[in-house]
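Below is a structure I'd like to ask you about.
For this depiction, one protein chain was excluded, whereas all remaining protein chains were kept in their positions.
Chain lettering (A, B and C) follows the sequence in which the chains are written, and residue indices restart at 1 in each chain.
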Amino acid sequence: MDTSLVDSGQFWPWLIPALPLLGALLAGGLHFDVLRRRKNDSDASGAPVAAGIAILAMAGAFLFSLKGFLALRAGDGIILSTAFDWIPTGDFTVRWSLMIDRLSSLMTLVVTGVGLLIHIYAAGYMKGDAGYAKFFAYLNLFVAMMLMLVLSDNMVGTFVGWEGVGLCSYLLIGFWYKDGWRAEAAQKAFVVNRIGDAAFLLGMFILATTFGSLDYSAINGEVSLLAQDGLPWKLSLAALLLFGGACGKSAQIPLFVWLPDAMAGPTPVSALIHAATMVTSGVYLVVRLNPLFAGAPMVLTLIGAVGAATAFVAGTSALRQRDLKGVLAYSTVSQLGYMFLALGVGAFSSAIFHLVTHAFFKALLFLGAGSVIHGMHQEQDMHKMGGLKSHMPKTFITFLAGAAALSGLPLMSGFFSKDEILAAAFAGGGVSLILWAIGLVTAAITALYTWRMVALVFFGKERFDVNSVHPHESGSLMTTPLFVLAILSVAGGVLGLPIVFHAPHLLAEWLAPVLEPGKQILALANDGHAPHLSHLVEWILLGLGAAIALGCAHVAFHAHREGTASDLAFETKNPELAETLSNAWGIDRAYKRLLVQPIMAAAAALSALFDLALIDGTVNGIGRFAERTGHKVARQANGHLGSYGLIIGGAACVLAAVWMWIGA
Amino acid sequence: MNFESLQDLYSGASGALAPLLWLTGGLLAVLICDITPVLIKLRPAVVPAALLGAAWSAAQLIANPSGPVLGGTFIGDSQTGAFTLIFVLATLLAWGQARRYYDQEKSFIGEHDALLITAPIGMILMAGAQDMIVFFIGLELLSIPLYCLAAFRRTRDESVEAGLRYFILGAFGVALFLMGAGLVYTAAGTLNIESLTHARVALGTPLGGMGLALIMGSLLFKAGVVPFHLWVPDVYQGSPTPVTTLMATGTKAAAFAFLLRFAPVLPPEAGYPLGIIAVVTLAMGNLGALVQKDLKRLLAWSGIAHAGLLLLVIAAAVTATGTGEQAQILNAATSALLFYLLAYAFAAGGALGLVAWMEADGEDHTSLSRWQGLGSVRPGIAAGMTLFLLSLGGIPATGGFLGKWLAFSAAVRADMLPLAVLGALTSVVAMGYYLRVVITIWMKPRPEAWATPRIDRPLAAFLAGFCAAMVLALGLLPGFVLGPLF
Amino acid sequence: MNVPSEHLLILAAILFAIGLGGFLLRRNVIVVLMSIELMLNAANLVFLAGARQHASESGHWLPDGPVMVTFVIAVAAVEAAVGLALVIALFRRKQTVSLDQLSPTSD
Partner (left out) sequence: MPLLTLIIFTPLLGALLLALVPIREVKVLRAIALGFTLVTTLLGFLVWQGFDPGEAALQLTEVHPWFELPGALAANYSLGVDGISILLVALTAFLMPLVLISTTQAITTRVREFLIWMLIMEAGMLGVFLAADLFLFYVFWEVSLVPLYFMLGIWGGQKRLYATLKFFLFTLAGSLVMLIGAIALVYQAGTLDIAALTQWAGAESLSVQGWLFAAFALAFAIKVPLLPFHTWLPDAHTEAPTAGSVILAGVLLKMGTYGLLRFGIAMFPLAALEASTLFMILGAAGIVYGAFLAMAQTDVKRLIACSSVSHLGFVVLGMFALTSAGLRGSVLQMVNHGLSTGLLFLLIGMVYERRHSRELSDYGGIARVMPMFAFFFVFSVLSSVGLPGLNGFVGEWLILLGAFEASPVLTGVGVTGVVFGAVYLLRATRLMLFGEITSDQNRALTDLTGREIGLLTPICLLCLVIGVMPGPFIERTEASLEVIEQRLDAARDQQAARAELERPAVPAEESAR
C-alpha cells in the first residue's frame, strides 16, 4: 500500500462538506430573519427558501461525491486535498485534509444520496413547522459533519465530524424542545455519545503517541508493518477504546440506550441520522482502521460478541414495541449489531454492504413511518392504526418493499447482505459459530417484528376514530423519495451477489484495496489462508436464510393481521416478560438506577458534605477561629492596671529567666 | 567640666545637635510667645518653624553625618538624622491635627504646643543615644510630655484615665529599665553602648543577663510589644487623637530607633526568641484588632502588630551579631526600620488625621459604625482612609508594601524563614480588619437620616492629602527616599 | 566598715521587690506612686553599688553610675509632680483615687 500520499492540489473535494455547511449557514440566517419578520408581523414566508437552499446544497455535494467516485473509477488511487495546518502539537501537525478513497467515496455517495432524498422528503414533511428553516440548517450541518467524518484523512478530522454529527443529533432530537422529554432525550443522546467519544479520544492518544501521527494512511501503514510480529498490547487497547467510541455512536451494548429515545426527533431525522448515516459511523471507523482491528483478534472477538448480543437484545425488544418508530429504532440497533457481528468475524466488506443496504431500506422504512405518522396526525401507536393500506397506497407499497428487504425476504437487498454476514460467521468456525447461531435466530426475530409491524399498521380493521382522524396519503414531495428508496432497497443486492451466483461482488471488489491490509493480517493469524466455504454449504445457508425469513414473516403477518389480539394475549400471558422485552431488557432502567442516580446523588453529597461542610467549613472555620481568638486577645486589654502590671512583671521575669538560660 | 565637650556643643550646633537645638529653641519660643501678649500671634508659626528647621538640619545630618559628640554619648550620624525626620514628621502631623481639635481646652493650646515640641527632643536623644544615661533622659523627655498630653482633655474621663494609665505603667517601665541598667552597669562597669558591645562576657553573667532582660522588657513595653502591649489600646483610644498620632508614629519610632542601637549589645542567641516574640506580637496584635469596633482602638491593636514586624527586623539584626554578615544585615535592618516607620508614619498618621478631622463633625466618629457609607458622601476622605489602610495592610503601590518587603527581607536574610512565613501570614488577618473598615466605608449604605459631615478644615485636608501623596510616592517612586538613605 | 557589694545588691533587690509588690497589689494611686519611687530608689542603690564595686576593682572612679543616679533623682521628682497632677485630675472627675474605679475599656 502506498503510504506516502501526495496532495492532489485540488480543492474541489472540500466542496463536498463545504456546500452543506454553507447551506446550513444560509438556512440558519434565514431562520433568524424569519423570526425577526414574524415578530414584526411581516411576511414570514422566507422559510421554504431554506429548504431549497438545503436541497441544492445537498445536490451539489452529491454531484461532487459522484465526481470523486468517477475519478476513482477512472483510476485515481486516492485524492488528497489539504487545506491548511490545524493543530501543531510540537511533535506532529494535524492538518485539515480530506481524502477520497474507495471507502470514503462510497460513504459520501450513501450520505449525500440518501441525504438528498431525505431532504426532499423533509421539505414536505416539515411544512408549516415554526422552525422550518432552522430544521434545514441543522440537517445540512449534519450532512456537512457526516461528510467531514468520512472524508477526513486523519482521526482528528474524523473526530470533528464524529462530535459534529453528535451535536446535530442533539439539536435535532431536541428539535421540538418545548416538550421536556424530547430535550431530555437529546441530552441523553449527547452524553451517552460523549462517553464513547472519551474512549475514542483515549484510543486516538495511544495511536498518536505510538506512531507520532494520526493520518489514517500512516497508522494503517505502520500497523501493517508491526503486525508481522503481532501488535503490542497497547495497540489492542487502542482498538478496544476506539470500539468503545464506535459503541457510543453506533448504539451498541452497552451504550445503545440513547437511540430508542432519539426517536423524539422529527422522523426525517430518524431516517437520516439514526438509521442511514450517523449510527453507521462506528462501522465506518472500524473498517477505516481495519489493519488495527485485524491485528487485535481479542478485540475483534469482543466486537462480534457485542454485535451479536446487541442484535439479539434489540431484536427481541423490537418485538414488543407498540410505537411504530420504536420498532424501527430497536430494529436499527439490531441491524447495527449485525454489522458489528460482521466486523467481529473479519468480514469488513460485508459490514459495509449491510451498511449500504440498511441505509436504503431503513431510511425507507422510517420515511414510510413518517408518512404514516404524518397521515395519522402524529399518532405513533400501532395499536391505534390498522387498515391503512387503502388510505395510503403509495406509502404502503414502498413500506412493503422496505419491510421485505429488512426481513431478508429472498432476493431483496437485505437478504444478500444479511446472508453474507451469516455465511462469514459460519465460515469462521469456532466461536464464530455461536455468533452465527445468534445471527440466525435474530434473522428470524427480524422477520417476526417486521411483519408484525406491517400487519398492525396497514392491515386489519381501522383501530382509530374514523370520525376525527382522516388518514391521507402524503404529497408527492414525500412519496417520490419513498419510491426511489424502495427501488434501491429491492435492487440494492446487486452490489454484492453471493459467489455462488457467479456474478462479480461489486462492492467487495471496489473496496478490496482499502481492505487488503486487514485481510492480510487476518490471513496471517489463520496461517495464511482465509476461511472458505464450499458452494454446497453456501447454497444450504442461503436456503436456510430464505426459509426462516419467509416462515417467520408468514407467522407474524398472520398472527397480527386481524388486530391486536395476539399482542394483548401475549401481554396477559407473560406480563413480566412483555414488560422486560419492551424496555430493552431493563438495561436503560438499570443504568438509571445504578449509574445516573448514584452519580447525581454523589455529586449532591460531594457538594454539600465535602465541599461546603469540610473544605469550605475549614476555610470559614479558620476565619471564625481567628475571630474567637481575637475576642479573647482583645478582652485582656480591659483597663485593669493590676492585671497589666502582673503580666508585665511576669513577662519580664520570664524574659530574664529565658535570657539567663540562653546565657548558660 | 570638660572643655572638649563644650567645643562639641559649639560645633555641634551646625551638626549633630542642630535638630535638638532647633527644637529646644522652638520650645523656648513657644513658652515666651505664650506669655507675651505682643508675640502671641506668632505662636502658631513657632512650632512648625522649629520643626521644619529641625528637619532641615536633620537632612543636613544625613548628607554630612558627624561622629560621636558629647564625649561619645550621642551620635549624630545619618541614622539619627533619618529618624529625626520621622520624629519631626510625627510631631508635625500631631501638631496639625491638634489645630482646632480641642474645644474646651482651647486656651491651653500654648501649653499643648510646648509639651508637644518637647517630645521630639526626647525622641532624638533616644535615637542618637550611645549611652544609657542619654537614652534615659531622652525617654523621660518624651514620656513626661506625653503623659500630660494624653490627659490633656481633662474634662473627659477617658482622656484623664488614659493619661493616668500611661503614666503609671510608663513609670513602672522606667523603673524596670533603671533596675536593668543598674544591673548591667554593675556587671559590665559601663553604661556606654559601644563599650557594652564588647562586654559580652560580663553581660553573660546572671546579673548582666537579668539586667539585659529588664532593659529589653522596658524597651519592648515602650514599643508596645506582646506581652507588654496591653496599655496600647487603652491609651491610644483614650488620648486625644493628635496625641495618639504622636504616640503611634513617634514613640514607636523612637523605641525602635534605640532598639536598633542596642541590638549589637544583645547576644546573637537572643535573636530567635525575639523573633518568636515578634511573630506572637504580630499574631496577637492582628487578632486583637480583628474584633474592634472603635477605629482608634483598632489602629492601636494594629499598631501592636506593626511593632511585632519591626521587632522581627530587630531580631534579625540581633541574630547577625558577631557573624560575618553583621554589617550587611544591620544595614538591611536599618533601612527596613526606617522605611517601614516612615511609611507607617504617613499611613497611620494619615488615618488618625482623618479620624481627628471627622471628629470635628461629632466625637463619635472614632466609632467605626459612624463611617458607614461615607464613600457615597465624602469620597475624598473615604478614598484617603482606604489608601492609608491598604498601606498599613502592605498592599503594593503603597509605601507599606515596600516597608513590608524590606522588613521581611531582613528576616529572610537572617535565615528566619519560618518566622517570616508565619509573620507574613498574619497579614491576612490584618487585611481582614482593614478591609472590614473599607467595607463599612464603601459597601454599606449610608443611613438616610445621617447628615453629610462638615469638613471645613483646610489644614486637615492638606495634611491628609500630603500623607496620601507620600504613601503613594513611597510605594511607587521610593528612590527619593531609598537613594539618599542607603 | 566595709559592706560587701552583694549586700547592697540584695538590699536593692528587696526594696525593688517591695516596690513591685506595692505596685501590683495596692489600688490606691498614691501608694502605687510611692511604690514606683521605691523601685527607682532601689535602682539608684544598684547604680551606686556598681560604681563602688568597679572603683574598688579597677582602682579608678567611673562617673556613669552616680551621674545616672543624679538624673534619676531629678526625673523622679518630675514624675511625682506629673503623677500627682494626674491624680488630682482623676479625683476631680471621679472623687476617688482608687485604680479600681477607672472605667473598663475592652468591650
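Following the convention adopted for this analysis, a residue touches a chain if its C-beta (ideal position, glycine included) is under 8 Å from a C-beta of that chain, and two chains touch if they have at least 3 such contacts.
The model shown is predicted, which means the values in this text are computed figures rather than measured ones.
Within the whole complex, touches from the chain that is not shown fall on A, B. Across A:W12, A:Y177 or A:W585, the single residue that touches the chain missing here is A:Y177. The hidden chain makes contact, of the residues A:L70, A:L577 or A:M600, with A:M600. Across A:W86, A:F211, A:F570 or A:Y591, the residue that sits in touch with the chain not pictured is A:W86. In the full complex, chain A touches the hidden chain at residues 32, 35, 84-91, 96, 156, 159-160, 162-164, 167, 170-171, 174, 177-180, 183-184, 186-187, 190-191, 194-195, 197-198, 201-202, 205-206, 208-209, 599-600, 602-604, 606-608, 611, 615-616, 619, 623.
In the full complex, chain B contacts the hidden chain through residues 328, 331-332, 335-336, 376, 379, 390, 395-397, 401, 404-406, 408-409, 412-413, 417, 420-421, 424-425, 427-428, 431-432, 435-436, 438-439, 442-443, 477-479, 482-483, 486.
Please note the rule applied: only the chains that are shown with their structure count from here on.
Chain contacts in this assembly form a complete graph, since each chain touches every other chain.
Of the two chain pairs shown, A-B and B-C, the one joined by more C-beta contacts is B-C. Centre-to-centre, using mean CA coordinates, chain A is 97 Å away from chain C. Separation between the centroids of chain A and chain B, computed from CA atoms only, is 77 Å. Look at where the CA atoms of chain B average out and do the same for chain C: the two points lie 26 Å apart. In chain A, 634, 636-637, 639, 641, 645 are the positions where the chain touches two or more neighbouring chains simultaneously. In chain B, 161, 165, 168, 172, 233-234 are the positions where the chain touches two or more neighbouring chains simultaneously. Those residues of chain B whose C-beta lies close enough to touch chain C in the complex are 131-133, 136-137, 140, 144, 147-148, 151, 154-155, 157-158, 160-161, 163-165, 167-168, 171-172, 174-175, 178-179, 181-183, 185-187, 189-192, 207, 233-234, 237-238, 293. Chain C meets chain A in the complex at residues 20, 23-25, 27, 99, 102-107. Put simply, chain B touches chain A in their complex at residues 161, 165, 168-169, 172-173, 176, 203-206, 208-210, 212-214, 216-217, 221, 227-234, 267, 269-270, 273, 284, 287-292, 301, 429, 432.
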